[in-house]
Every structure is written in C-alpha cells, then in structure tokens.
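One structure, as structure tokens, below. Some questions next.
One protein chain omitted, others in place.
To keep things simple, chains are lettered A, B and C as they appear, and every chain counts its residues starting from 1.
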Amino acid sequence: MEIIESARPVYVVLVSLLAVILIGISGKYPNLRELWTMLAALLKFGLVVSMLPTILAGKVIEFHVTRILPGLDIAFRVDSLGMVLALTASFLWIITSIYTIGYMRSLKEHAQTRFFMCFAIAMSAAMGVAFSANVFTLFVFYEMITVSTFALVAHEETPEAIKGARKYLVYLLGTSVFFFLPAIFLTYHYAGTLDFASHGILAGKASYTIISIIFVLYIAGIAKAGMMPFHSWLPAAMVAPTPVSALLHAVAVVKVGVFTVLRIVLFVFGVDLLQKIGLGVFLSYFASFTIIAASILALKQDNLKLRLAYSTVSQLSYIILGVALLTPSGITSSIIHITIHAFSKITLFFVAGAIFVATQKKYISQMNGIGRRMPFTMAAFTVGVLSMIAVPPFGGFVSKWYLLLGAVEANMLPILVVIVASTLLNAAYFLPIVYAAFFKDPPADEVQGVHEAPLMIVVPLVITALGTLALFIWPSLLLNLAKMVVTLVM
Amino acid sequence: MIDVAIPLFLVVCGIAVLLMKDLMSSIMIFSVYSLMMAIEWVRLNAVDVAITEAAVGAGISTVLFMIILSRTKSVDESKKSVNILALLVAVGVAAILLYGTLDLPNLRNSNIAPNTHITPYYLENSYEETGQLNVVAAILASYRGYDTLGETTVVATAGLCLILLLRGRNSKQSTKDTQKDRVTNLNKLSVDDAGVKLSEMNPTGADKDKDIIKKTVTKFLIPFIQLFGLYVIVHGELGPGGGFQGGVILGVSVIVYSLVFGLKESQKRMSIKTKDLLVSSGVLIYGGIGVIALFFGGNYLQYNVLLPDPKFASTLGIMGIEIGVGITVAAVMITLFYETVRLVDND
Amino acid sequence: MIKHLPALLIVIPLLTAIITHLIGRINWVLSWYAVTIATFISFVISLSLLQTVLVQGRISYWMGGWEPPWGIEYAIDYLNVFVLIIVSFMAFAGAIYSRNNINVEIDDDRKPFFYSVYLLFVTGLMGMVITGDIFNIYVFLEITSLSGYALVALGKKRQALVAGFNYLVMGTVGATFFLLGIGYLYLMTGTLNIADLAARLPEFYQTKAIFTAFAFIVVGLSIKLAVFPLGFWLPNAYTYAPSTVSAVMAATGSKVAAYALIRVMFTVFTLNFFAETPFNFQYILLIFAVAAILVGSIMALAQTDIKKMLAFSSMGQIGYIVLGISLMSVTGMIGSLVVLLNDALMKGALFFAVGAVVYRTGLTSIENFRGLGKKMPWSMAAFTIAGLSMTGVPLTVGFVSKWYLAVASIESGMWWLVPIILLSSLLTAIYFWRIIDSIWLKPAPGEESLEQGHDYHRTPVKANDAPLSMLIPTFTIAVLCIVFGVFAYAPVSLAEKAAVILLK
Partner (left out) sequence: MIELLAKYNYWIVIILLTTGLYGVMARQNLIKKIIALNVFQTAVLLFYVSMSKIKGGTAPIVMHGQEHIYDNPLPQVLMLTAIVVGISTTAVALTIVMHIYREYGTIEEDRILEMNKHND
C-alpha cells in the first residue's frame, strides 16, 4: 500500500477550528458569522473530496503531528473507512448549516454565537476521529466531541436541559475514562503500540482471557455507539435544539461511536483474532438484544424526537451487528449503513424540527393530518421512514440486504430472525405516524391549507430525502470504499 | 565524674520542665537547663557554642518566654494523663536511635571519621588561608561562610516574621463569643508601659526609690555591656566569640535599657524604623561583601580577592561579615522585645 | 558574570527580600515591584542554567572559592534545574497574582513585610534545591519553614493561627529529625558534601547507624512533604493561609521537599543501599503512598470547604510522587518528576482561581460556587481546565502523570497499583465534577426563582471577574496545563535525563 505524506487531514480538522475563532469574533454580525460557518463547511467538504481520488486509488495519506510521550502520538491517517465517515459528516454539515441558520433564526434562539462555535468544534473533532491513525488520537477527538456537544445539549439552559446534559456528560465521560482509557492502556502495554493496523495489533500479544477483558472494556467504554446498557444518554440528549439532535445524534456523535467500534474491532483486534476467540458471536448477540429492546422502547414514545432517538439506538446496533458477524458482507453492511442511516435519520430529525418551527408541536399524538398542512416536509418524512424500514428503492434496503447476506455467510440463523423482527418493529413504530399525518383529520380548530416551515428549513430536508433515494440508485462509491476496507481486513 | 553528672542533671531538668504545672517555674528550670547545657559545652571545649547558648538559651529565650507568659496564662491547665500514642511514638523513636547507636563509633576517639576526613584540612590551613586563629571562626565565616549567610538570614527572617505577625491591625474574623473572651482577657492586662508590666513580675517590685538606683546603675552599665558586645564581635578571629554572641549581647543591652527606662524612652534612642533598617542592613553588609567579591573576580563570598594580600583581605572580609551578623542579630533581639511589647500597646 | 549565575540565582532574591520592606515604606507597591522583578530574574536565570546544564552537564559552583568538600558547593544537574524552574516560575506567577489579591487579605501596613517574607520563602526553597551540601539544605529549609509558618498564620480567620502553630511544631520536629540524620551521616563519614557522602557511604551501607540516619532523614523530610500519616498539618495550613500563600505553597513547598527526598534517597544513598540494607524500604514507602492517595481522595470528597478539598487533594498528589519514587525504576521516577511539575501547575491554577472567588465573594464553601460560571467566566474556566486535568483527561498534564505512573507500576510487576490509580481518578473526578457542575450548571444562590419561570431568554448575569493581574497568571497556568499535556515530551525528556542519572 502506498503511503503519501500530506498535511491535508490536518487542514480538514483545522478549517472548522479556524472558523470557531472567526465565528467568535464576529458574533455581533449574524450574517458574517453564518458566512464563516458556511465557508468552513464548504471548504471542509472540498478538502475531504480532494483526498477521495487518492484513497480510491488504493493509497493512504498519513501525517504525524506530534509525539506526546513515547508511544502516544497525535497522528492522522486517511483510509477508506475514515473516508466514509468524513464524507458523510462533512457533506451533511453543509446541509445542516443551512437548516440550522433557518431554525435558529426562526426561533430567535439565544447565545447563537456559542452554539455555532461549539458546533464547529464538534465537526473538527468528528473529522479528527475519522482520520485518526492510532487509538490515542482517536480517543482525544472522541472526548473533544463529548465536551463540545455537551454545551450544545445544555443550550437551552433550562433545568430540564441541564439535567439531560448532565446525564449526557456523566455517561459519555464516565464510560470513556473508566473503560475506554484502561482498555487503551492495556492495549499499549501488551501490543507496545497504539497504531491501527489492518489485521489488528493484539494478535499473539496476550492470552485470550486478557484480550477478552480488553475487548469488553472497549465495548463498554464506547458509549457513543449507544449499546445497551449505556444508551440512555441519547434519549436524554434530545432536549437539545433539533439541529443538534439531527447532526450530532444522527451523524457526528453516534456515528463516531460506531465508527470507533469498527476501528477497534477491525484494526486493533483484527477479524482473525476475534473469530478465534469467538468474541464476534458474543458481540452480535449483544447488539441483537439492543436492536430489539430499543425498538420496543421506541414504540412507547409519544415525543417524536424521543421515538427517533430510540430508533437510532436500535439502528446503531445494526452497524455493530454487521461488523460483529465478521464476514465480508456483514462488514460492508456496517460501513454503508453509517452513511445510509445518517441520511435517513437526519431527514427525520429535520422534519421533527420543521414541525416544531411551524406548529410548535412535539408529540406524535398532536400530529394528525399534519401532512396536509406540510406536504413537502411529510413527504420527506415518509421517504426517511421507508428507508429506515428498508423498503426499496431507498438506501436502507441496500444495507439491510448486505446485513442479511452477512448473517447467512456467518451461518447465524437467529440473527436473521432478529433482523426480520426488528424490521417489523420499525414499521410498527414509524408507519402509524405517516398514516396519522396523511389520513387522519386534523383537529378542527386548526387553520387549514399549506403552511410550511421557512424555505431554509424545508430545502435541506428535501435534499437529504433525495439523498436516501440516490444512495439506492448509485451506491457504487460507497460500496467501493466498503469493499476496500473488507479486502484490507479480511 | 562531672562529665557524668552534668548530663544526668540535664535529663532531670528536661523532665522536670515538662512536669511543672506552673509555667513560670517551668521556664526557670528551662533556663537552668540551658545554663547546664552551656557548662557541658565548656566541658566539651566548645566555647563558642557555650557562649551562644548562655546568651541565647539562658538569656534571650528566657526573657522572651517571660514576656509572652505575662501576656497569656501562666498555668498549664491541661490534665496530666498519659498520652499512649505519643508515648508509643516516642518509645519507637528512642528504639530506632538506640539501635543506631549500637555501631556508632566511640566518642572522644581521634580516629573517627569526622576527625580524619575534612577537619584536618581546616586545622592545618585555616590560618594560612583565612588569617584566623580561631578555627571555628574560620569555618563559620569563610569555609562555610555561605551557611552563615543563610543562618543570618534565618535570624532576619525570624525578625521580619515577627514584625509581619505583630504589626498592623490584627483584625481576625472571629465570632462573637470570642470577641467577648478577648475583651475580658484584655482587661486583665492593664498596660500602659511594658517596662512597668515586666517589673511587676519582678518580686522586688517597682519601688520608686529603688527605681532611681536601678536607672543610674543601668545608665552606667549599658556602655560597658555594649563595648563588651562589640569586643566579642570583633574578637572572633583570635578567640571565642563572633557576630552572634556579640550581637546577642548588644541586643540585650538595649533590652535591659528598655526594661528599666520603659519602651518609650528606649524608642527615643532607637526608633522602630531604625531598628527595622538595622535588621536588614546586617544581612545587606554580609551579602554585599559577597557581591563585591564577584566584582573583584572571585566567587561569591570569596574575600581573599578583595585586596592584594589574600590573608589580610580575608581577615578584613571576615570582620566585615561578623559586623554584619552582629548588627542583624542585635536588631532582631531588639525586635523580639519591641514588637511583642508593642502589640499590647496597640490594643 | 555568567559563571556566577548560580550564586546570583539565590543572592538576588535574598538581598532583594531584605530590602523589600524598607523600600515599602515609601509605598508598598514598590515592594511588589521588587518581588516581581526578583522572582522574574530568578526564573530567567533558572532557564539559562537549564541551557548550561544541557550543554555542559553538571555545574559545580564553589561558594567562597573553597573547593568541596571543604567548602560549600552548588551542584546543579537536570534534577535541580527542573525543580528550580518550577519554583521560580510559580513564585513569579504568585507575585503577579498577589498585586490585587492581597488587598483583601492583608492590611496595608503589613504588605511590605509580607513581600519580604514571601520572597524569603521562595529564596529558601531555591536555596534548598540548588545546593550540593546537605547541611546547607537544612539551613535553607529553616529559612523557608520560618517564613512559611508566618505566612500561614497570616490568614484572615483565627484558625490560621492554630494551623500555623501546628505547622511550626510539625515542621520543627521534621527539620530536627533531618538534622539528627545528618549528624549520624557525618559521624560515620566525616563529610557533609552530597557528592562526597555518596562516595564515602557505600562501605557503611549495612551498618545500623546508617540505617538510622536514613530513617530519620526520610521521616523528617516526609513530615515536610506531608506524606500521609505525617502530614496532618497540611490541610489546615493550606486552608487558612491567604490565597496567594496557599497557591504558591502548594505549588512549590511540597515539590521542594519531594526534591530533597529524591536527592537524599537516590544521590546520597543509592539503589545499592536499598539492595544491601536488610529492610525493605520500598514496600514501606509504597504502603504509605497508596494510603496517601486513597485517604487524600476520600477526605477530599468529604469536604465542604474548597480550599480544604484542594489541600486533601494535594495530599493525594504527594502520594503519587511517593508512589513513583518507591517504584525505584526510571519510569517511576519520570512519573514522580512529572507529577512535581504537573501538580505545581494544576494546584497553582486551582488555588489561584479559588483566590479569585475569595477576592470577589470572600467565601470558600463549595456551596458558594453555584452559578459562578456566569459571574466569573475566566477564573472558572481556568478552574475547570485545571480540575479536568486533575482527573486525568487526555491532553492535559494530569493524564501524563497518571499514564507514567501506571506504566511504571506494570513495568515493576505491581498490577494492583493500576486499579488504585484508577479508583483515585474516579474519586477525583467525582469531587471535581461536583464543583464544575455547580459552577456552570446550577443557578447562583438567590436566582433559583428565575429558573422556575422558564425564562429562556433572560438577560445574562453581569460578569464581574477578578482583576486582570489575577486573571492573567491564573489563566496562563491553566493553559500551561494543556500545553504541557500536549507537548509533554519536553518536560518528560528532561525528567528522563534526571531519572537516568539518579538511578544509574
């Protein structure tokens, strides 16, 4: 594999950090401030895309920033797996920025400068995670996301928001310090290095018992992946303004979580090692449990955002389940589901925000007939829902197809049952919303006629809805990247 | 025989000091203890140490204890129960020490390491190199002159700490009930002049007639005490004596003066500000001589570069620093007295 | 003059301290200038000494021109320079900080003397570090101790007096033990020079007298260092002292005591001594270290006064230092030395930030920190950074310390230490999080009513942070907590050089 030395990944991270400063000093001029956000988002996406040809050509970009201690380096490494996350996150940041501006202005939110600053930091950190060359760098950016998004979750500063934010922080920081960090420490001690390698770094370095302990520590430590029992920070974080829920809790934060699991599983332990010990099976049953349990919990939620949150918990475990199968199709499904779920879920969150902006409604029970009032919005919602349920011709179908293939390859019939059951559950908690929106009569006292949210809100959600369609029709880029990862690690 | 008796007596005094209920007697015994210690040191031929101990231990600290005692309670009111923990710790320490002495070399033996390793060099070369006949003074002021600078600084530090703690408005945040305590306590101390207060403690009393005699005698004596102090300071190079001892004597002369004539009278002779200046100037002279040596191309405190004749230069330098030490020590001794007494005046 | 820099490092602040109170008669601000400039010069000299040591190795400066062991020698290697830089920098920062801070804590007519004593305290510390003569350490130890007692007793509350007195009694006992230990060493070897001692000691390693000497010196210094059962003077002393004093003392005092301990254990005595002596000192120290770490953390958790909490947390950090020492490996020693630097920075920033709160509100209860984030955003940001660092968040200095100690523990085959380090981190995280949470997330006392009204867009509380002269040092040190967390390689490589020499 050819390695290219280039500081470009650093620029990707720095772009939005630079934007943070610019946003900070131009806080008094909202238009200028938003210009910085948009410019940074576009520039960042451009930089990521500019690295794409190199990666597709089978090369790897590396850059060593600094050595903190012997064995602890801050270093970047761009490969196909990181590219998937980086592309998805940086593209959706552009869309979300537009949406956020519309949302925040419509609601006349307070402390918008702080909001945009923290947002930009979180995006930098997400890029950092995607491009980390070793566990330590990854961990640092992982924590950076936690801290910066904490301020976003607590944005409203109401007692409720603060309570949610506190839970958010305690869960994420607590698990990472007490499970993730010791796991890193043990990895360092046994492997002597923390650099990711395509077949893992732990094989043959320690006894199976110790490797299993490290594995469990990692899985428990990466709470951002939303695995039960460390999932409840995610519903708690739904007190945040909707753009935060949309980008961070459908894309940046949770996807960073599952991405980290993927990285650790594939590049620290390696497929062979996990197969030998049988830890993949353990993980897949664990993920299956989360899938089903979270879906059942989602059924009971009336708050739309909460239902989406539980759906996210369930969907994240699809990604983990895919990689836990340790088969080519399973891993492929994991990787592409990162992007596909991001597009679908962000659409749904955008819609929830749009409804709130237009009607101040938060609860599903209030949404009868809302499709007549907000036809575009609810059409997009329907697209998102169908993609989540994995109905063709939407992206969700592709990833679930690969997941099913993976389960078959792994000879794990129970998993097939889980997937089918969860699909039914998905339908059960999403379709009633669609039905109510379009086929139930709105309350009599409501104004009739079309009354959409502002354009800056509606356009982004339509774009992302179209995106899920596009991912079904042209999945080749995504599948190529995923296949590169598979050939690398298998 | 006396070499056995004196230490035994020391032990007796040491234990008695702690058993006395009345603090005044305790201090008196402690003063005797110090004197015995000084005698023991004369027996051990440590004349310089003996002089210092007599002046400091038996003299200054006794006076100091008495001043403080006159400001506080003079009875130890605590219950005399045995503190088991303290006893255990003390016995443990004693046990380790005893264990350590098992293979310590015998004392008074000329072959032990301290007498064979570094000291012979001092005894052989001190006169040639420093111009001092008194090897103690040579080491003190020259070979280990830097230690002595530190030591002088310790004295100055103590003086400055005292001033820091005792001067100013002394406003502590205290609760109401203690305010009440304070008032009652202060009423007990009817003070207008520390001299009077201290003389009250004297059983002979402050009789007016005797007062005149006392004053005359003091006036007559003080110049002699001071002359003696100066002599001790400067004499250090030839025989026992030096800045510390002389400084203490000088300081005592001023203290005696204020005891007899009162603080106000004494402060006319030496104001607080002058005294503060003196506390510093001693260290300044000492440290300054060191700095001058730098300009003459020597190391810090290397006196022998100051003049063409190294021996004479060294003698001169040592005399300079002894004077510095003397000034600081004297000034701090006076500070001890002035400041503690002043504190009560401020109330 | 360049070759006299070692002497000037001590002489300049010493003589400045002596005249500081005199020039303060004109205006106390002049005293402040004197102290600030003197500490700054010391800092610069320390840096230039670092340069010299890096280029030419150990510096030996003969006081009075007398050759050691007959005269007193300054012996400067990596270890001294490392500690000197910490001490002089923190003293300088403390001096700047005190400019406004002492207005509320010390009366005007005491200020010139305060500065004199403050500078003497610092000089004493630096004098202890730079010297190569063991008795000279004692002399300077006394300078610094005496000034320390007075500075503690200066606190506004009357408990400060009791704290100062207890500190004095314990400190004097410790210093006297140290002196007694030196006496035993001298009686056996006939020398006081550290290098000479190291050369002459090996033949006596197995004697009972040397064992006693070692025991007394270590116990004496441990009292000064406030190692767990011997350190009960520390919490009250740090709690009731004026803010500047607490900060500087926490940042420098215990560090220098730790330096002295390391120097005695590994330069005067050596690893061979521990190998030959019949007692297993390593385990004894280890037990005390672990006890200190746990007791410090648990006691800190139980406090309601923030300064006392920080004081107990210092006790825990001292446990870390001793832990690293007792592992007796290069990595462990690096860990200890890194803790020296890191705790100086973290404790400095924390006490400074608390001092800012005292300056504005006069209170030190943890309760009082509610909602302070809006009133004093910068001070509290510094507090938060340093607090996170204490818990060991990566890219802060606290992480580096704990990482090294954990690596060293495993290297030495002491697995069981890692969970202890982790547990203490957990406790630290709890007690700091509790405060950080109140600072940023709880309403200020008296503003709860506003919260219940769901008043989303109320006007923000007016920020009333400490004056710049306090903010700048506080924030600079807090930022350094991150800088040395990211560029940890610089201090670590220096510490490694020092450790290799110590343990060769």
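We adopt the following convention: contacts are C-beta pairs under 8 Å (C-beta built on N, C-alpha and C of every residue); 3 or more make two chains touch, one makes a residue touch a chain.
Just so it is clear, the structure is predicted and the values come from calculations on it, not from any experiment.
Interchain touches from the omitted chain, evaluated on the whole complex, reach B, C. Of the listed residues B:Leu162, B:Ile249, B:Val305 or B:Ala331, the one in contact with the hidden chain in the full complex is B:Leu162.
Checked against the full complex, the candidates B:Val283, B:Val305, B:Ile321 or B:Leu336 give a single residue touching the omitted chain, namely B:Leu336. Residues of subunit B that touch the chain left out of view are 3-4, 7-8, 10-11, 14-15, 17-18, 23, 26-27, 30, 33-34, 37, 40-41, 44-49, 52-53, 56-57, 60-61, 64-65, 68-69, 71-73, 76-79, 82-83, 85-87, 89-91, 93-94, 97-98, 101, 104, 106-110, 112, 114-115, 118-119, 122-123, 126-127, 133-136, 138-140, 144, 147-148, 150-151, 154-155, 157-158, 161-162, 165-166, 170, 172, 174-175, 178, 181-182, 184-186, 238-240, 242, 244, 329, 336, 339-340, 343. Along subunit C, the points of touch with the absent chain fall at residues 135, 139, 142, 145-146, 149-150, 153, 158-159, 161-162, 164-165, 168-169, 172-173, 175-176, 179-180, 183, 186-187.
The criterion applied here is as follows: only the chains that are shown with their structure count from here on.
Taken as a contact graph, the chains are arranged in an open line, each linked only to its neighbours along the path.
Set against the Cα centre of subunit C, the chain with the most distant centre is A. Taking each chain's centre as the average of its CA atoms, subunit A and subunit B sit 76 Å apart.
If each chain is reduced to the centroid of its CA atoms, subunit A and subunit C end up 45 Å from each other. Inter-chain spacing, taken between the CA centroids of subunit B and subunit C, is 31 Å. Every residue of subunit B that touches subunit C in the complex is listed here, in rising order: 96-97, 99-105, 112-119, 121-122, 142-147, 149-151, 153-154, 156-158, 160-161, 163-165, 167-169, 171-174, 178, 273, 276-277, 280, 283-284, 287-288, 290-291, 294, 298-305. Touching subunit B in their complex are the following residues of subunit C: 1, 4, 7, 11, 14-15, 18-19, 21-22, 25, 61-66, 69-72, 107, 109-110, 113-114, 116-117, 120, 123-124, 127, 133, 135-136, 139-140, 142-143, 146-147, 149-150, 153-154, 156-158, 160-161, 184, 186-192, 200, 207-209, 211-213, 215-216.
Across the complex, subunit A meets subunit C through its residues 66-69, 72, 74, 108, 110, 136, 139-140, 143, 154, 156-159, 162, 165-166, 170, 173-174, 177-178, 181-182, 185, 188-189.
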